[in-house]
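Here the complex is missing one protein chain, while the rest keep their positions.
Entry: chain A
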Amino acid sequence: MSDSVDVSKGLPPNPEKATLEGKNKFLGFWVFLGGETIMFATFFGTFLGLRDGTAGGPSASELFSLPLVFIMTMLLLTSSLTSVLAMYSMKKNNFKNMMVLTGVTVLLGFAFLGFEIYEFYEYVHHGGLGFTTSAFGSSFYSLVGLHGAHVTFGLFWFITLMIRYSRTGITLTNAPKFYLASLYWHFIDVVWVFIFTVVYLMAIGGA
């Protein structure tokens, strides 16, 4: 697989794409992200179509609060930066830094997830919006919950990689894996940019 890689001088400059396996994973993962874009688009479209259908239940502008969404946005945005910096450390063959920054990313991700669980709990128990209350409720929980499920999956992905490769250092096998997990994490952040704009800000802004 890695027949054409020159490893005599040390870790290749772009370790995630140094081997054929890495190149293939990289390409395949982008196909997946293109597909994910379309899947999220259908959930966004459904939400936008149904968000006025409150069926006598609470509406978006009655439930949402700006400070909570703002904190969640900042957490996820910062975790995206730490993930980028982890990849910078990977390219420099700085294994310890990469693990620490990935760990920070995971912590920020858990903080985000905690706020989201709190948010859903509040809406269900104090806001009176259940999954089946209204078309707005169903489409809201489906869209934001799907994003939350992606965050959860991404966190377990990172944790699995960190445990599996806790002692190995950066190798040509694990470099593509860390790189793809980081791409996935950025994609989650990209989706959140549209969620906080389209779901929360547009509802609070009165459109």
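FYI, a residue touches a chain if its C-beta (ideal position, glycine included) is under 8 Å from a C-beta of that chain, and two chains touch if they have at least 3 such contacts; residues count from 1.
By definition in this document, contacts and distances are computed from a predicted model.
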| item | value |
| --- | --- |
| "Ribose import ATP-binding protein RbsA", "D-methionine transport system permease protein", "Cytochrome c oxidase subunit 4" or "Polyketide antibiotic transporter" - which is the UniProt name of the missing chain | "Cytochrome c oxidase subunit 4" |
| Option from A:45, A:114 or A:128 whose C-beta touches the chain left out | A:45 |
| Touching residues (missing chain, whole complex) on chain A | 1-3, 5-7, 9-13, 17, 19, 26-27, 30-31, 33-38, 40-42, 44-46, 48-52, 66, 70, 73-74, 77, 80-81, 84-85, 88, 91-93, 95, 168-173, 183, 186-187, 189-190, 193-194, 196-198, 201-202, 204-207 |
